[in-house]
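Below: one structure, written as structure tokens.
FYI, not all chains are in this one, though none of them got moved.
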Amino acid sequence: MRLLILVASLALSFPSPLLAADMSDATAECLECHSSLAPGMVAAWQNSRHARVSPTEAWKKTELERRISTKSVDKKLAANVVGCAECHTLNPEKHSDNFEHNGYQVHIVVTPEDCATCHPQEVKQYGENLMSHAYGNLQDNSLYQDLVRTINGVQFLEEGQIRITPPSPGTNADSCLSCHGTRVEVKGFDSRDTEMGEMEFPVLSGWPNAGVGRINPDGSKGSCSSCHTWHRFSIEMARKPHTCSQCHKGPDVPIYKIYQVSKHGNIYSSIGHHWDFEAVPWTVGKDFTAPTCATCHVSLIVNGDGEVVAERTHQMNNRLPWRIFGLIYSHAHPKSPDTSVIKNNAGLPLPTDLNGEPASNYLIDNNEQQERRKVLQQVCLSCHTQQWVDGHWIRFENTMKTANEMTLTATKLMQQAWDSGVAKGLAQDSSIFDEAIEKKWMENWLFFGNSVRMSSAMLGTDYGVFDNGRWYMAKNIQEIHDWLKTMLAVTGETSQDAK
Amino acid sequence: MRLLILVASLALSFPSPLLAADMSDATAECLECHSSLAPGMVAAWQNSRHARVSPTEAWKKTELERRISTKSVDKKLAANVVGCAECHTLNPEKHSDNFEHNGYQVHIVVTPEDCATCHPQEVKQYGENLMSHAYGNLQDNSLYQDLVRTINGVQFLEEGQIRITPPSPGTNADSCLSCHGTRVEVKGFDSRDTEMGEMEFPVLSGWPNAGVGRINPDGSKGSCSSCHTWHRFSIEMARKPHTCSQCHKGPDVPIYKIYQVSKHGNIYSSIGHHWDFEAVPWTVGKDFTAPTCATCHVSLIVNGDGEVVAERTHQMNNRLPWRIFGLIYSHAHPKSPDTSVIKNNAGLPLPTDLNGEPASNYLIDNNEQQERRKVLQQVCLSCHTQQWVDGHWIRFENTMKTANEMTLTATKLMQQAWDSGVAKGLAQDSSIFDEAIEKKWMENWLFFGNSVRMSSAMLGTDYGVFDNGRWYMAKNIQEIHDWLKTMLAVTGETSQDAK
């Protein structure tokens, strides 16, 4: 009882229903220490739905309103709210980070497989999402590893040349893997003095991390807390664009910046404070009047009559016909979320050839694209007419095509540089990413091409023109051309085309 | 009755007054289908003032509180709320997009001329606003068309040279014309299967679009929904800076970014949630304590005694003595909103010469500038002393001058490049925008000069130093100089000055 009062006193002052179910004795015991050791962590949970609702109660909702997808929950979990102990003691046999702690076998890293206890459908879907494979898709692709090396490695001078020290795991964890996810492994156990006396804890590599494709100590992939931030697990937060912006804001994938200058983003910023971000299902018109990222890509959307506009999906790509993040061109979406298996016609681990030809065997076909487009457009049609949507889509596909054509021109110039030897490429057993001119070429597709395409997709066209888009894409080709002319002149080399 | 209930159920849950006036039978009929076909569109309207107030009621307000400016409304419109049918059936004789739809003659594109039925003064003022001419000001200026071509056209290689395929209408609609407005024309009629059976619709070119200078099927210019987003038409939204940011955020016109780092923007972001963005008139101190874009440039502002600080204006430039968007230098504001008529002394369609001389015949004179400055400064003086305002203004005009001087230096270097032939300019019948070095020169005034001036005007000086301002302007000149030296050395050309 003392504990309940203590915890309640930590709760934020905005309206929260009374505790409808009790917490377990085990969780109460956790809170006895952790309420004062890490009050912010406990308060986040206390303000969460997990702290107020038991799985049994969650099940009483109608199917559309229900937030859990399991058909049955273990009896010993069913009646209590979802507290510390409920999650941090699940599946002990699978968790290499499991350890004895005050008489309990607990683990630090709660994983999608743990969350699947109540949310199996979401975890299954997420397993089909590219993001759940973000670690391997980066780490098991030799070309991307080469890219990581040339970005993160420490450059030094040796005999007048620039050499690169490969980046340490710590450097990668502090950069790429912060979003992609680290590999979290138990490296031993360590004894530590705490306020509660000497205690032993597992020592984790790659920790902390909440990347979308984290490799967990139980072997599972991903981290639900990437979007459902620990320990609040707020659906409001997951539905707001700021969550996506954590990883999708840089020039390579500027979707948050584009959303901000779009009409949709403007509506969200201007009048979104009137909306209900907690409602399940999410009713277009009633709960919100313009989409956030989640609306189009994830959420269960219904119309005012309660009819489903779009099913909830944590796979996401089942609403995505195209992959407009160009590598190096945009292309039909990959069939498998594991993109490390892809080989293009030239044998490179890329979804397109350097000349733009897609690696079609690994990509969805036109029928599947039509199907996905239809699902996505159902969301658009909640507010727009068919003519509106068709008009938008025609422009978008035209822009994909022209952006690809621009990248092809830049790549032809780069190919001349490689062929003539003024830059070193694959034929010289060299990285195609490590020279200054190669980085300039990469910006053509990785920064500017992506910006142009994403701006078109999301109606943030101001961004796609001057902010990091067509202006720079146009200038980029001219600069590569100028560089090539000058270098050929200086070195006396000739290429097939450049004069 | 059934309909009223259905629609009410779509309304957002924040407080909204009861329906004070009835909707027309025609609008009720529209909603019968569209409530379920496009619930988001209907809900936006349902949450709008248009859904609650009839023109007659709008007229009962005091003059300062009144939101309509017509002296009289057609009897058949006066008593009902402003619903679908009220707007989408206006002026059928003028609308080439008019078509028969379920027994009504309707049109898709509601235009300023339609809005003028109730808001004639605002539409008239907007006709004097540069923005209403944004389509022609871009499309009818040969120099700007050349610029559009070199940004949006697809570049390809031919005999070692870069060639440009002129951009398609779809490409331009997806980029420049997204803000400037497209030309929306009826290209025929098309029959389509709908949930309501086979129906015929006009096929529109340039659609969708809500650009500020859109050329409409009734021949009118502009789109009120650029700022008063359809179908909510929210004054809260129009007054918030996010609306302006849709078009004014890129490096060419970074006013939203500058506002964000200004003291004014900070106040808005930090405590603006306490303000009343719906009040008409807008009382400084009571409804808000720092300006948004609309405060200085558009809104009817009164002080606590109800005295007018600034009259409402949709012309906007009557509060603007200077045009600080440099083309290529800043200058007194153009006399006419149609800038395509301007010719500088050299005969180019620019408001200044390449050496900075203004095309004075086409620009307002000093007296008019004084008048406009006075109107604008009345807003400043609501919170600041005269000495404060004067001190700010002196700095601002000094910064305009020095930024112009920097552009002059960059232009002199560019002129040497053209004169010596290392770049091709007007004398060689060539575009002055299509070479890499020319794009670099353009960034001097279009990106950096504009950033410096706008930062000074709006007190976002952090932006004007490092973000895209003085740092880059200084570096830009040095880089052009280095490039010129190198090119002259390589080609053996000489110029008058560069050595």
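Brief remarks on what is shown
Chains here go by letter, A and B, matching the order in which they are written, and residues are numbered from 1 within each.
Everything below uses one rule, namely that contacts are C-beta pairs under 8 Å (C-beta built on N, C-alpha and C of every residue); 3 or more make two chains touch, one makes a residue touch a chain.
Bear in mind that the values here come from a model prediction, so they are computed numbers and not experimental data.
A single sequence accounts for all chains of the complex, and while 2 copies are shown, the assembly in the file contains 3.
The criterion applied here is as follows: only the chains that are shown with their structure count from here on.
Centre to centre, using the average C-alpha position, subunit A and subunit B are separated by 34 Å. Touching subunit B in their complex are the following residues of subunit A: 260-263, 265-267, 269-271, 273-276, 284-287, 289-290, 303-305, 307, 381-388, 391-392, 394-396, 398-399, 402, 405-406, 409, 412-413, 456, 459, 461-467, 469-471, 474-475, 477-479, 481-482, 486, 489, 497-499. Every residue of subunit B that touches subunit A in the complex is listed here, in rising order: 6, 9-14, 35-44, 46-47, 108, 150-157, 159-162, 168, 170-171, 173-176, 178-179, 192, 194, 201, 203-204, 207-208, 210, 229, 232, 234, 236-237, 240, 242-243, 245-252, 273, 434-437, 439-440, 447, 490.
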